[in-house]
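Structure, as structure tokens:
Yeah, one chain of the complex is gone here, protein chain that is, but the others are all in their spots.
Should a chain be cited, it is by its letter among A, B and C, assigned in written order, with residues numbered from 1 in that chain.
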């Protein structure tokens, strides 16, 4: 299992593409061990995720680029645990689940730090040996608060930012820095119940199913590419609080499922949607 | 199993209520065979669904009324197949499923007639021995069209109107006539994707779950009390047409499930929500 | 919300029973606030779960007994957090989830202690402030090992024993002591894949769904009354290890759901099945 690499390609499609890409790999003496491909026909775009055996050399990139049309993206990833910073506010359920999964290696990630605008999740985080930063937002502008967040986050050099019930809106500037790398868990089966008090809304509407949506964050709140969605059944005997508990349960499951897909490099983003090789 | 009756009571709650109601039944020599109760505490309202053994006499109603507070509703139902008129447009999937269930008694109902503003479902309906009425809406005002519908529906005296993908909006006047008796299947996991082209919307948004909602119709389109909701998983390989097929499948399942609950008298409506004794 | 009581009755059914029970409550000035009833018709047995308002006096029991047929059970429960001892072996996922729910009061219970035949879950338990006992089973007979367990458990006086992936079979003697109070999470959608290596079995059989079953323990391994079952979808790309991870996820969800029902006194046991007022 040593020295395993993963190749991710997103490119304009053309005739003979797979033959050419696989030819480059063959000439580099690299074996295709797992291979997923998808062509988005509306925009003629080709996506490929390949686990390769063997040791790539520096010239692989150039050789691949030569066979691709100009509009392409290539990533060669040496398999590793993804570096993650978690932002939270006061709710414990998603954070707690992620800390357990971290401790027992149930997700392929390292939690570099937990940062919250409240101090209440400190003991939970620290009991798992994870450093915790309390960055209050009071009397700060959104920009000032994010500056303080970034002064902690940037040196940690995370690959992903996970919003584990972080209840503040990020600025476009922040999102731009970690473009397509910020993952949020939304308290609803999007696009329903956007906004505040979702479980009160769900209760008032008398829904029979509670859902949750994990998605990448873009500049339009709650409208980024969807990674995973799940639901739980509820009924008329559920109070708004019971619905909130059901919501917590479905949120933590959905977030964990989405992160498994992302950390395993299974998720491509294209035109505000995801292509997921499950 | 002959002569089985069901008693439905919705009333303002008070101390000793169950004792008093059960006392009336006991004095009438009626046995409580299945009993469901629920108290909506926010508005202090009591709901009860009771299958009773024995033969009720005319005085039962009066005796029950005497022990209830003024704001109450009572229904005594001799168990029977519910009389239903189905309205449809051009889509076959919900209608086809209901016709099969009718033929093989998989739902406790009789279909008196199918009425459509197109003629395309005639052969399907008639192949199951169900009368079909083609009532085109072209060059008619909504009121004129509904008048023609009602001239067919009213003489059939249905207990419920089922909108099996009937793609026209009913007037408040129509809804008022069959108040809390019109059931619709909505192409979405309400409250998401209200409006036209739901599967195109779902495809564009890149959702991972397709849902459907069966609900009673009130005057606010798609906002009536929810009876049942279900979902199916989809993924990025689904075209908008594939999503539509998944939608058809989940719609017909959800509608059938909702109708089973309604025809079995398990559904109370209160404050635009349902209380369902499952 | 203070002084809230719950009444649980299981008894042979008879005509007028609800009237008589509700009459006793009325005369004791107790209000029926939530009421669930079910009659098992095959054996003519009546089940009732009632949340009552007011303060019961000592004579309530006697007065209730007078109106019930001889074959009955009554419990009057002052609402409280259930005292629980958790038995585990080496797997962390169910225990971790329960510890989080305990810390944040997401389940209505107190964890008195965690006991394991291995020492590996000590730090996890103690990081949540829960006492941990390491009771190795090596070189002990099953009876000797259970004696040591009981020497810890009995003084703690738990109402329920939760087997959170406790991988040893309990003797009939142990089960008898905590009859209908030992809850197990089983690595399968019972009655499938009974036995060892369930995920290897599931992988070999090529199943498309992984399940879990929470059940009460009786003397026939894996055959006690079922409380809750859930499933997750899997596919051919899942290795046996991936299936095991899916299994862990569905196990912890299913156990938590079952415990919510049990600790909320919603579960009756009758003829090796459960009646659950959800």
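Just so it is clear, contacts are C-beta pairs under 8 Å (C-beta built on N, C-alpha and C of every residue); 3 or more make two chains touch, one makes a residue touch a chain.
None of these values were measured; they are calculated from a predicted model.
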Among A:36, A:127 or A:272, residue touching the chain not depicted: A:36
Touch with the omitted chain, as defined above, among B:41, B:73, B:127 or B:197: B:127
Sole residue of C:158, C:211 or C:247 that reaches the chain not shown, by the stated touch rule: C:211
Chain not shown: contacting residue from A:9, A:25, A:185 or A:234: A:25
Touch list for chain B against the chain that is not drawn: 92-93, 96-97, 100, 103-104, 106, 124, 127-128, 235, 237, 245, 248-249, 253, 256, 278
Positions on chain C contacted by the hidden chain, ascending: 38, 189-193, 205-209, 211, 225-231, 235-237, 272-276, 278
Where the unshown chain meets chain A, residue by residue: 15-19, 22-23, 25-26, 31-39, 41, 233
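The criterion applied here is as follows: only the chains that are shown with their structure count from here on.
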Chain contact graph, described as a line, ring, star, complete graph or other shape: complete
Distance between chain centroids, defined by C-alpha means - chain A, chain B (Å): 41
Touching two or more other chains - residue numbers and ranges from chain B: 38
